[in-house]
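I'd like to ask some things about the structure below.
All protein chains but one are shown in place.
After this line comes chain A, so read on.
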Amino acid sequence: MGSGARALIWPALAAALVAALVLVPLGAVTIRAGGFGGLRGGDLSALWFTLWQAAVSAMLSCLLALPVARALFRRRFAGRGPLISLLGAPFILPTVVAVMGLIAVFGRRGMVNAALGGFGLPEFSIYGAHGVIVAHVFFNLPLATRMVLHGWQSIPSERLRLAASLDFGPHEIQRHLEWPMLRSVLPGAFLAIFLVCLTSFAVALILGGGPGATTVEVAIYQAFRFDFDLGRAASLALVQVAICVAALTLTARITRGESFGAGLDRPLATPLGQGALLRMQDGLAILLATAFLLLPIGAIVVRGLPALADLPPSIWAATRISLTLATVSTLLTLALALPLALAAPRRRWAETAAMLPMAASALVIGTGLFLIARAFVNPTSLTLPVTLIANATLSLPFAVRILLPEVRTLQNDYDRLAASLGLSGFARLRYLTLPRLARPLGFSTGIAAAFSMGDLGVITLFSDGRTQTLPLALFQLMGAYRMDQAAAAACLLMALTFALFWACDRIGHHADPR
(Lines give C-alpha, C1' and ligand atoms only; values in the text may rest on other atoms or scores of the structure.)
Protein backbone atom coordinates (compact mmCIF):
# COMPACT_ATOMS: atom_id res chain seq x y z
CA MET A 1 0.00 0.00 0.00
CA GLY A 2 2.56 2.54 1.14
CA SER A 3 5.08 2.23 -1.66
CA GLY A 4 2.32 2.16 -4.29
CA ALA A 5 2.92 5.64 -5.62
CA ARG A 6 6.69 5.23 -5.80
CA ALA A 7 6.36 1.91 -7.65
CA LEU A 8 4.36 3.68 -10.37
CA ILE A 9 7.13 6.07 -11.37
CA TRP A 10 8.78 3.66 -13.83
CA PRO A 11 5.62 2.46 -15.58
CA ALA A 12 4.40 6.06 -15.79
CA LEU A 13 7.68 7.14 -17.38
CA ALA A 14 7.60 4.18 -19.80
CA ALA A 15 3.98 4.89 -20.71
CA ALA A 16 4.78 8.55 -21.34
CA LEU A 17 7.72 7.61 -23.53
CA VAL A 18 5.69 5.11 -25.59
CA ALA A 19 2.86 7.60 -25.94
CA ALA A 20 5.35 10.19 -27.17
CA LEU A 21 7.00 7.73 -29.58
CA VAL A 22 3.66 6.85 -31.16
CA LEU A 23 1.56 9.97 -30.80
CA VAL A 24 4.15 12.61 -31.73
CA PRO A 25 4.86 11.01 -35.15
CA LEU A 26 1.11 10.55 -35.59
CA GLY A 27 0.59 14.22 -34.81
CA ALA A 28 3.26 15.22 -37.33
CA VAL A 29 1.62 13.00 -39.95
CA THR A 30 -1.83 14.43 -39.24
CA ILE A 31 -0.66 18.03 -39.49
CA ARG A 32 1.29 17.43 -42.71
CA ALA A 33 -1.53 15.45 -44.31
CA GLY A 34 -4.18 18.04 -43.53
CA GLY A 35 -6.87 15.49 -44.33
CA PHE A 36 -7.14 12.98 -47.13
CA GLY A 37 -6.99 15.56 -49.93
CA GLY A 38 -3.54 14.48 -51.13
CA LEU A 39 -4.72 11.02 -52.15
CA ARG A 40 -4.89 9.86 -55.75
CA GLY A 41 -7.10 7.32 -57.48
CA GLY A 42 -4.38 4.69 -57.23
CA ASP A 43 -4.32 5.04 -53.47
CA LEU A 44 -7.88 3.86 -53.21
CA SER A 45 -6.90 0.64 -54.96
CA ALA A 46 -3.99 0.30 -52.50
CA LEU A 47 -6.51 0.51 -49.67
CA TRP A 48 -8.71 -2.05 -51.39
CA PHE A 49 -5.78 -4.40 -52.04
CA THR A 50 -4.56 -4.08 -48.44
CA LEU A 51 -7.96 -5.14 -47.14
CA TRP A 52 -8.71 -8.01 -49.50
CA GLN A 53 -5.24 -9.54 -49.55
CA ALA A 54 -5.25 -9.53 -45.72
CA ALA A 55 -8.68 -11.16 -45.68
CA VAL A 56 -7.74 -13.79 -48.28
CA SER A 57 -4.36 -14.48 -46.64
CA ALA A 58 -5.99 -14.96 -43.24
CA MET A 59 -8.78 -17.11 -44.70
CA LEU A 60 -6.37 -19.35 -46.65
CA SER A 61 -4.01 -19.69 -43.68
CA CYS A 62 -6.90 -20.79 -41.46
CA LEU A 63 -8.40 -23.17 -44.02
CA LEU A 64 -5.06 -24.84 -44.78
CA ALA A 65 -4.24 -25.00 -41.07
CA LEU A 66 -7.29 -27.19 -40.43
CA PRO A 67 -6.09 -30.44 -42.08
CA VAL A 68 -2.52 -29.90 -40.86
CA ALA A 69 -3.51 -29.27 -37.25
CA ARG A 70 -5.94 -32.19 -37.29
CA ALA A 71 -3.26 -34.48 -38.66
CA LEU A 72 -0.75 -33.33 -36.04
CA PHE A 73 -3.37 -33.87 -33.36
CA ARG A 74 -4.35 -37.38 -34.48
CA ARG A 75 -0.97 -38.83 -35.39
CA ARG A 76 2.07 -39.68 -33.32
CA PHE A 77 5.29 -40.10 -35.29
CA ALA A 78 9.01 -39.62 -34.88
CA GLY A 79 9.88 -35.96 -35.34
CA ARG A 80 6.42 -34.72 -34.42
CA GLY A 81 7.73 -32.64 -31.50
CA PRO A 82 10.52 -30.96 -33.50
CA LEU A 83 8.06 -30.34 -36.33
CA ILE A 84 5.67 -28.51 -33.99
CA SER A 85 8.61 -26.44 -32.67
CA LEU A 86 9.62 -25.72 -36.25
CA LEU A 87 6.19 -24.22 -36.83
CA GLY A 88 7.35 -21.36 -34.60
CA ALA A 89 10.31 -20.57 -36.86
CA PRO A 90 8.58 -18.48 -39.57
CA PHE A 91 7.45 -16.11 -36.79
CA ILE A 92 11.04 -14.95 -36.29
CA LEU A 93 12.34 -15.59 -39.81
CA PRO A 94 13.35 -12.27 -41.43
CA THR A 95 10.78 -11.37 -44.08
CA VAL A 96 13.36 -10.70 -46.79
CA VAL A 97 14.90 -14.13 -46.27
CA ALA A 98 11.55 -15.89 -46.51
CA VAL A 99 10.61 -13.97 -49.63
CA MET A 100 13.93 -14.91 -51.21
CA GLY A 101 13.28 -18.53 -50.38
CA LEU A 102 9.80 -18.38 -51.90
CA ILE A 103 11.24 -16.86 -55.07
CA ALA A 104 13.78 -19.69 -55.19
CA VAL A 105 10.99 -22.29 -55.01
CA PHE A 106 8.09 -20.61 -56.84
CA GLY A 107 10.05 -18.22 -59.05
CA ARG A 108 10.52 -18.46 -62.79
CA ARG A 109 13.44 -20.85 -62.47
CA GLY A 110 12.21 -22.52 -59.28
CA MET A 111 11.32 -26.17 -58.85
CA VAL A 112 7.56 -25.59 -58.89
CA ASN A 113 7.62 -24.06 -62.34
CA ALA A 114 10.04 -26.73 -63.53
CA ALA A 115 7.49 -29.34 -62.44
CA LEU A 116 4.58 -27.44 -63.99
CA GLY A 117 6.55 -27.09 -67.23
CA GLY A 118 7.26 -30.83 -67.19
CA PHE A 119 3.52 -31.49 -67.25
CA GLY A 120 3.01 -28.87 -69.93
CA LEU A 121 1.12 -26.61 -67.52
CA PRO A 122 1.24 -22.79 -67.62
CA GLU A 123 3.83 -20.99 -65.56
CA PHE A 124 3.04 -19.75 -62.03
CA SER A 125 4.29 -16.26 -61.21
CA ILE A 126 5.33 -15.47 -57.66
CA TYR A 127 5.11 -11.75 -58.42
CA GLY A 128 1.85 -9.87 -58.02
CA ALA A 129 -1.16 -10.29 -55.79
CA HIS A 130 -1.05 -14.07 -55.50
CA GLY A 131 2.66 -13.97 -54.68
CA VAL A 132 1.95 -11.62 -51.80
CA ILE A 133 -0.75 -13.99 -50.60
CA VAL A 134 1.48 -17.07 -50.91
CA ALA A 135 4.12 -15.32 -48.81
CA HIS A 136 1.57 -14.31 -46.19
CA VAL A 137 0.29 -17.87 -46.00
CA PHE A 138 3.90 -19.04 -45.61
CA PHE A 139 4.32 -16.80 -42.57
CA ASN A 140 0.93 -17.36 -41.02
CA LEU A 141 -0.01 -20.97 -41.79
CA PRO A 142 2.28 -22.14 -38.95
CA LEU A 143 0.73 -19.61 -36.55
CA ALA A 144 -2.79 -20.71 -37.48
CA THR A 145 -1.79 -24.37 -37.24
CA ARG A 146 -0.43 -23.89 -33.74
CA MET A 147 -3.54 -22.04 -32.62
CA VAL A 148 -5.90 -24.68 -34.02
CA LEU A 149 -3.73 -27.50 -32.66
CA HIS A 150 -3.95 -25.95 -29.19
CA GLY A 151 -7.70 -25.85 -29.68
CA TRP A 152 -7.78 -29.55 -30.46
CA GLN A 153 -5.55 -30.35 -27.51
CA SER A 154 -7.81 -28.35 -25.22
CA ILE A 155 -10.72 -30.73 -25.88
CA PRO A 156 -10.69 -32.79 -22.66
CA SER A 157 -9.69 -36.37 -23.34
CA GLU A 158 -12.57 -37.44 -21.08
CA ARG A 159 -14.94 -36.02 -23.64
CA LEU A 160 -13.26 -37.97 -26.44
CA ARG A 161 -13.57 -41.09 -24.30
CA LEU A 162 -17.24 -40.36 -23.80
CA ALA A 163 -17.62 -39.92 -27.55
CA ALA A 164 -15.97 -43.30 -28.11
CA SER A 165 -18.21 -44.97 -25.53
CA LEU A 166 -21.26 -43.56 -27.30
CA ASP A 167 -19.88 -45.01 -30.54
CA PHE A 168 -19.60 -41.62 -32.28
CA GLY A 169 -18.42 -41.79 -35.87
CA PRO A 170 -16.14 -39.12 -37.37
CA HIS A 171 -19.17 -37.02 -38.30
CA GLU A 172 -20.63 -37.02 -34.81
CA ILE A 173 -17.22 -36.14 -33.33
CA GLN A 174 -16.96 -33.30 -35.79
CA ARG A 175 -20.39 -32.01 -34.97
CA HIS A 176 -20.32 -32.27 -31.19
CA LEU A 177 -16.66 -31.74 -30.34
CA GLU A 178 -14.67 -30.27 -33.18
CA TRP A 179 -17.01 -27.63 -34.56
CA PRO A 180 -17.67 -25.97 -31.20
CA MET A 181 -13.91 -25.81 -30.60
CA LEU A 182 -13.21 -24.39 -34.08
CA ARG A 183 -15.96 -21.82 -33.68
CA SER A 184 -14.15 -20.44 -30.64
CA VAL A 185 -10.60 -20.68 -32.02
CA LEU A 186 -10.84 -19.70 -35.70
CA PRO A 187 -12.13 -16.11 -35.37
CA GLY A 188 -9.18 -15.28 -33.13
CA ALA A 189 -6.70 -16.89 -35.51
CA PHE A 190 -8.27 -15.16 -38.52
CA LEU A 191 -8.16 -11.72 -36.89
CA ALA A 192 -4.59 -12.13 -35.61
CA ILE A 193 -3.39 -12.95 -39.13
CA PHE A 194 -5.60 -10.30 -40.74
CA LEU A 195 -4.02 -7.66 -38.47
CA VAL A 196 -0.47 -8.74 -39.31
CA CYS A 197 -1.17 -8.74 -43.05
CA LEU A 198 -2.71 -5.24 -42.94
CA THR A 199 0.68 -3.72 -42.16
CA SER A 200 2.64 -5.95 -44.51
CA PHE A 201 5.50 -4.04 -46.08
CA ALA A 202 8.57 -6.02 -47.12
CA VAL A 203 6.56 -8.85 -48.72
CA ALA A 204 4.43 -6.46 -50.74
CA LEU A 205 7.45 -4.33 -51.58
CA ILE A 206 9.38 -7.22 -53.14
CA LEU A 207 6.62 -9.41 -54.55
CA GLY A 208 3.93 -6.81 -55.21
CA GLY A 209 4.31 -3.14 -55.84
CA GLY A 210 2.71 -2.96 -59.26
CA PRO A 211 -0.84 -1.80 -59.93
CA GLY A 212 -3.31 -4.01 -58.09
CA ALA A 213 -0.67 -5.42 -55.73
CA THR A 214 0.38 -2.43 -53.64
CA THR A 215 -0.45 -2.26 -49.96
CA VAL A 216 -0.93 1.07 -48.21
CA GLU A 217 2.48 0.60 -46.55
CA VAL A 218 4.16 0.19 -49.94
CA ALA A 219 2.17 3.15 -51.29
CA ILE A 220 3.58 5.28 -48.45
CA TYR A 221 7.06 4.12 -49.42
CA GLN A 222 6.50 4.89 -53.09
CA ALA A 223 5.00 8.32 -52.42
CA PHE A 224 8.04 8.97 -50.26
CA ARG A 225 10.92 7.59 -52.30
CA PHE A 226 9.74 7.91 -55.90
CA ASP A 227 7.48 10.97 -55.87
CA PHE A 228 8.86 12.64 -52.76
CA ASP A 229 5.28 13.72 -52.13
CA LEU A 230 5.34 14.00 -48.34
CA GLY A 231 1.77 15.31 -48.15
CA ARG A 232 0.47 12.24 -49.95
CA ALA A 233 2.67 9.94 -47.87
CA ALA A 234 1.23 11.53 -44.74
CA SER A 235 -2.36 11.11 -46.01
CA LEU A 236 -1.64 7.45 -46.77
CA ALA A 237 -0.18 7.06 -43.29
CA LEU A 238 -3.46 8.37 -41.88
CA VAL A 239 -5.33 5.80 -43.98
CA GLN A 240 -3.06 3.08 -42.53
CA VAL A 241 -3.74 4.23 -38.98
CA ALA A 242 -7.49 4.27 -39.65
CA ILE A 243 -7.33 0.66 -40.94
CA CYS A 244 -5.31 -0.50 -37.92
CA VAL A 245 -7.54 1.19 -35.39
CA ALA A 246 -10.69 -0.18 -37.05
CA ALA A 247 -9.25 -3.71 -37.14
CA LEU A 248 -8.07 -3.48 -33.52
CA THR A 249 -11.51 -2.32 -32.40
CA LEU A 250 -13.10 -5.21 -34.28
CA THR A 251 -10.65 -7.66 -32.70
CA ALA A 252 -11.29 -6.33 -29.21
CA ARG A 253 -15.01 -6.86 -29.75
CA ILE A 254 -14.83 -10.36 -31.18
CA THR A 255 -12.06 -12.07 -29.22
CA ARG A 256 -12.68 -12.10 -25.52
CA GLY A 257 -9.15 -12.76 -24.38
CA GLU A 258 -9.59 -16.49 -24.71
CA SER A 259 -6.61 -18.56 -23.76
CA PHE A 260 -5.55 -21.28 -26.10
CA GLY A 261 -4.53 -23.44 -23.22
CA ALA A 262 -1.27 -25.18 -22.64
CA GLY A 263 -0.50 -27.80 -25.24
CA LEU A 264 -0.58 -30.88 -23.06
CA ASP A 265 0.78 -33.71 -25.08
CA ARG A 266 -1.05 -36.36 -23.19
CA PRO A 267 -1.67 -39.55 -25.09
CA LEU A 268 -5.01 -39.77 -26.81
CA ALA A 269 -7.58 -41.63 -24.77
CA THR A 270 -8.89 -43.24 -27.92
CA PRO A 271 -7.15 -43.54 -31.23
CA LEU A 272 -8.90 -41.33 -33.75
CA GLY A 273 -9.24 -41.61 -37.50
CA GLN A 274 -8.06 -45.17 -38.01
CA GLY A 275 -9.13 -45.65 -41.64
CA ALA A 276 -6.41 -46.08 -44.27
CA LEU A 277 -7.82 -43.18 -46.27
CA LEU A 278 -7.72 -40.87 -43.24
CA ARG A 279 -4.16 -41.96 -42.54
CA MET A 280 -3.11 -41.10 -46.06
CA GLN A 281 -4.93 -37.81 -45.93
CA ASP A 282 -3.18 -36.84 -42.67
CA GLY A 283 0.21 -37.96 -43.94
CA LEU A 284 -0.24 -35.89 -47.09
CA ALA A 285 -1.27 -32.80 -45.12
CA ILE A 286 1.80 -33.03 -42.88
CA LEU A 287 4.11 -33.75 -45.79
CA LEU A 288 2.87 -30.86 -47.92
CA ALA A 289 2.93 -28.37 -45.05
CA THR A 290 6.45 -29.41 -44.06
CA ALA A 291 7.65 -29.13 -47.65
CA PHE A 292 6.00 -25.72 -48.02
CA LEU A 293 7.82 -24.48 -44.90
CA LEU A 294 11.18 -26.16 -45.35
CA LEU A 295 11.83 -26.01 -49.09
CA PRO A 296 12.21 -22.21 -49.29
CA ILE A 297 14.63 -22.22 -46.35
CA GLY A 298 16.48 -25.21 -47.77
CA ALA A 299 16.75 -23.59 -51.21
CA ILE A 300 18.47 -20.56 -49.71
CA VAL A 301 20.88 -22.63 -47.67
CA VAL A 302 21.85 -24.75 -50.67
CA ARG A 303 22.46 -21.73 -52.85
CA GLY A 304 23.88 -19.40 -50.22
CA LEU A 305 26.34 -21.50 -48.22
CA PRO A 306 28.89 -21.95 -51.03
CA ALA A 307 28.78 -18.19 -51.75
CA LEU A 308 29.42 -17.10 -48.16
CA ALA A 309 33.11 -16.51 -48.89
CA ASP A 310 32.28 -14.20 -51.80
CA LEU A 311 30.28 -11.75 -49.72
CA PRO A 312 31.45 -8.14 -50.20
CA PRO A 313 33.05 -6.47 -47.15
CA SER A 314 30.11 -4.06 -46.94
CA ILE A 315 27.99 -7.01 -45.78
CA TRP A 316 30.15 -7.46 -42.71
CA ALA A 317 29.85 -3.79 -41.87
CA ALA A 318 26.06 -4.09 -42.24
CA THR A 319 26.15 -7.17 -40.01
CA ARG A 320 27.90 -5.23 -37.27
CA ILE A 321 25.34 -2.44 -37.54
CA SER A 322 22.45 -4.88 -37.44
CA LEU A 323 23.78 -6.68 -34.38
CA THR A 324 24.31 -3.40 -32.54
CA LEU A 325 20.87 -2.13 -33.53
CA ALA A 326 19.23 -5.38 -32.42
CA THR A 327 21.01 -5.30 -29.06
CA VAL A 328 20.21 -1.70 -28.21
CA SER A 329 16.65 -1.79 -29.51
CA THR A 330 15.98 -5.01 -27.57
CA LEU A 331 17.29 -3.42 -24.38
CA LEU A 332 15.00 -0.46 -24.99
CA THR A 333 12.02 -2.78 -25.59
CA LEU A 334 12.75 -4.58 -22.32
CA ALA A 335 13.18 -1.33 -20.40
CA LEU A 336 9.73 -0.30 -21.60
CA ALA A 337 8.03 -3.70 -21.46
CA LEU A 338 8.98 -4.81 -17.94
CA PRO A 339 7.63 -1.83 -15.97
CA LEU A 340 4.51 -1.69 -18.14
CA ALA A 341 3.83 -5.42 -17.81
CA LEU A 342 4.35 -5.27 -14.04
CA ALA A 343 1.91 -2.39 -13.70
CA ALA A 344 -0.65 -3.64 -16.25
CA PRO A 345 -2.62 -6.10 -14.04
CA ARG A 346 -3.64 -3.24 -11.74
CA ARG A 347 -3.44 -0.20 -14.01
CA ARG A 348 -5.41 -0.23 -17.20
CA TRP A 349 -3.42 2.66 -18.64
CA ALA A 350 -0.19 0.65 -18.55
CA GLU A 351 -1.64 -2.04 -20.82
CA THR A 352 -3.18 0.58 -23.12
CA ALA A 353 0.20 2.30 -23.45
CA ALA A 354 1.91 -1.01 -24.25
CA MET A 355 -0.64 -1.81 -26.99
CA LEU A 356 -0.60 1.71 -28.46
CA PRO A 357 2.11 0.91 -31.08
CA MET A 358 -0.33 -1.54 -32.71
CA ALA A 359 -2.35 1.44 -33.93
CA ALA A 360 0.59 2.56 -36.04
CA SER A 361 2.80 0.69 -38.49
CA ALA A 362 6.52 0.89 -39.22
CA LEU A 363 6.06 3.22 -42.16
CA VAL A 364 3.58 5.43 -40.34
CA ILE A 365 6.02 5.98 -37.48
CA GLY A 366 8.83 6.35 -40.01
CA THR A 367 6.95 9.01 -41.97
CA GLY A 368 6.12 10.91 -38.80
CA LEU A 369 9.69 10.80 -37.51
CA PHE A 370 10.98 11.87 -40.94
CA LEU A 371 8.65 14.88 -40.97
CA ILE A 372 9.85 15.90 -37.51
CA ALA A 373 13.53 15.21 -38.18
CA ARG A 374 13.73 17.20 -41.41
CA ALA A 375 12.67 20.35 -39.58
CA PHE A 376 15.98 20.21 -37.75
CA VAL A 377 18.55 18.06 -39.55
CA ASN A 378 19.15 15.99 -42.65
CA PRO A 379 16.98 12.92 -41.84
CA THR A 380 19.51 10.57 -43.43
CA SER A 381 21.92 11.29 -40.61
CA LEU A 382 19.33 9.87 -38.19
CA THR A 383 18.78 6.60 -40.09
CA LEU A 384 20.04 4.32 -37.34
CA PRO A 385 18.56 6.02 -34.26
CA VAL A 386 15.17 6.23 -35.97
CA THR A 387 15.30 2.57 -37.03
CA LEU A 388 16.22 1.64 -33.49
CA ILE A 389 13.37 3.60 -31.92
CA ALA A 390 10.81 2.25 -34.40
CA ASN A 391 11.93 -1.36 -33.88
CA ALA A 392 11.85 -1.05 -30.10
CA THR A 393 8.42 0.57 -30.14
CA LEU A 394 6.88 -1.90 -32.57
CA SER A 395 8.05 -5.00 -30.68
CA LEU A 396 6.77 -3.65 -27.36
CA PRO A 397 3.19 -5.02 -27.69
CA PHE A 398 4.53 -8.54 -28.39
CA ALA A 399 6.89 -8.43 -25.42
CA VAL A 400 4.18 -7.23 -23.05
CA ARG A 401 1.71 -9.84 -24.32
CA ILE A 402 4.23 -12.60 -23.61
CA LEU A 403 5.03 -11.25 -20.14
CA LEU A 404 1.54 -10.35 -18.97
CA PRO A 405 0.07 -13.79 -18.14
CA GLU A 406 3.23 -14.72 -16.20
CA VAL A 407 3.16 -11.40 -14.34
CA ARG A 408 -0.46 -12.10 -13.33
CA THR A 409 0.50 -15.52 -11.96
CA LEU A 410 3.48 -14.05 -10.14
CA GLN A 411 1.40 -11.37 -8.47
CA ASN A 412 -1.42 -13.73 -7.55
CA ASP A 413 0.99 -16.17 -5.96
CA TYR A 414 3.54 -13.99 -4.19
CA ASP A 415 2.34 -10.41 -3.77
CA ARG A 416 1.03 -10.97 -0.26
CA LEU A 417 4.06 -12.92 0.91
CA ALA A 418 6.43 -10.29 -0.50
CA ALA A 419 4.43 -7.50 1.13
CA SER A 420 4.27 -9.27 4.49
CA LEU A 421 8.06 -9.61 4.48
CA GLY A 422 8.60 -6.03 3.35
CA LEU A 423 10.28 -7.19 0.13
CA SER A 424 10.15 -4.18 -2.20
CA GLY A 425 12.07 -2.06 -4.69
CA PHE A 426 15.32 -3.39 -6.09
CA ALA A 427 15.46 -6.36 -3.69
CA ARG A 428 12.03 -7.47 -4.90
CA LEU A 429 13.14 -7.14 -8.53
CA ARG A 430 16.30 -9.14 -7.84
CA TYR A 431 14.98 -11.90 -5.60
CA LEU A 432 11.41 -12.28 -6.83
CA THR A 433 10.48 -10.63 -10.12
CA LEU A 434 13.49 -11.40 -12.31
CA PRO A 435 13.93 -15.04 -11.19
CA ARG A 436 10.23 -15.84 -11.57
CA LEU A 437 9.98 -14.10 -14.96
CA ALA A 438 13.29 -15.40 -16.35
CA ARG A 439 11.69 -17.67 -18.97
CA PRO A 440 9.13 -15.28 -20.48
CA LEU A 441 11.73 -12.50 -20.29
CA GLY A 442 14.21 -14.62 -22.22
CA PHE A 443 11.56 -15.57 -24.77
CA SER A 444 10.29 -12.04 -25.33
CA THR A 445 13.85 -10.74 -25.50
CA GLY A 446 14.54 -13.33 -28.18
CA ILE A 447 11.46 -12.30 -30.16
CA ALA A 448 12.33 -8.61 -29.92
CA ALA A 449 15.94 -9.25 -30.95
CA ALA A 450 14.86 -11.40 -33.90
CA PHE A 451 12.34 -8.76 -35.04
CA SER A 452 14.90 -6.02 -34.90
CA MET A 453 17.57 -8.13 -36.57
CA GLY A 454 15.35 -9.06 -39.52
CA ASP A 455 13.42 -5.84 -39.91
CA LEU A 456 13.21 -4.16 -43.27
CA GLY A 457 10.84 -1.26 -42.70
CA VAL A 458 11.58 2.24 -41.52
CA ILE A 459 15.17 2.09 -42.72
CA THR A 460 14.02 2.03 -46.35
CA LEU A 461 12.61 5.54 -45.88
CA PHE A 462 15.68 7.05 -44.28
CA SER A 463 18.71 5.31 -45.71
CA ASP A 464 20.70 6.83 -48.55
CA GLY A 465 21.98 3.36 -49.38
CA ARG A 466 25.28 3.86 -47.61
CA THR A 467 24.06 3.25 -44.07
CA GLN A 468 22.95 -0.34 -44.30
CA THR A 469 21.53 -2.98 -42.05
CA LEU A 470 21.92 -6.59 -43.11
CA PRO A 471 18.30 -6.92 -44.35
CA LEU A 472 18.68 -3.70 -46.36
CA ALA A 473 21.98 -4.89 -47.85
CA LEU A 474 20.29 -8.16 -48.78
CA PHE A 475 17.39 -6.28 -50.37
CA GLN A 476 19.84 -4.26 -52.45
CA LEU A 477 21.73 -7.36 -53.56
CA MET A 478 18.40 -8.82 -54.71
CA GLY A 479 17.59 -5.60 -56.53
CA ALA A 480 20.94 -5.87 -58.31
CA TYR A 481 20.16 -9.50 -59.27
CA ARG A 482 23.30 -10.77 -57.54
CA MET A 483 21.38 -13.78 -56.41
CA ASP A 484 24.21 -16.01 -55.18
CA GLN A 485 25.51 -13.26 -52.92
CA ALA A 486 21.95 -12.45 -51.88
CA ALA A 487 21.40 -16.09 -50.90
CA ALA A 488 24.63 -16.06 -48.92
CA ALA A 489 23.61 -12.87 -47.13
CA ALA A 490 20.21 -14.44 -46.47
CA CYS A 491 21.93 -17.47 -44.91
CA LEU A 492 23.97 -15.18 -42.71
CA LEU A 493 20.94 -13.13 -41.67
CA MET A 494 18.86 -16.22 -40.96
CA ALA A 495 21.61 -17.86 -38.91
CA LEU A 496 22.23 -14.70 -36.86
CA THR A 497 18.51 -14.14 -36.24
CA PHE A 498 17.91 -17.70 -35.07
CA ALA A 499 21.10 -17.61 -33.00
CA LEU A 500 20.03 -14.39 -31.28
CA PHE A 501 16.60 -15.79 -30.50
CA TRP A 502 18.01 -19.11 -29.34
CA ALA A 503 20.62 -17.47 -27.11
CA CYS A 504 18.09 -15.19 -25.40
CA ASP A 505 15.62 -18.02 -24.91
CA ARG A 506 18.38 -20.27 -23.51
CA ILE A 507 19.61 -17.58 -21.13
CA GLY A 508 16.03 -17.23 -19.87
CA HIS A 509 15.78 -20.97 -19.26
CA HIS A 510 19.18 -21.04 -17.64
CA ALA A 511 18.40 -18.11 -15.35
CA ASP A 512 15.17 -19.74 -14.21
CA PRO A 513 16.08 -21.12 -10.79
CA ARG A 514 13.24 -23.63 -10.79
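Criterion: a contact is a pair of C-beta atoms (placed from the backbone, for glycine too) under 8 Å apart; a residue touches a chain by one contact, two chains touch by 3 or more; residues count from 1.
The rule is short, and it goes like this: contacts and distances are computed from a predicted model.
K.L.:
UniProt names the one chain left off this complex as which of "Lipoprotein", "Thiosulfate oxidation carrier complex protein SoxZ", "ATP-binding cassette domain-containing protein" or "Carbon-monoxide dehydrogenase small subunit"?
P.N.:
Listed in its UniProt record, the absent chain's protein name reads "ATP-binding cassette domain-containing protein".
K.L.:
Using the document's definition of touch, tell me which of A:Thr290, A:Ser424 or A:Gln476 contacts the absent chain.
P.N.:
Only one listed residue reaches the unshown chain, and that is A:Ser424.
K.L.:
Please identify, in ascending order, the residues of chain A that touch the omitted chain?
P.N.:
Residues 1-3, 413-414, 416-417, 419-424, 426-428, 431-432, 435-436, 512-514 of chain A touch the chain that is not shown.
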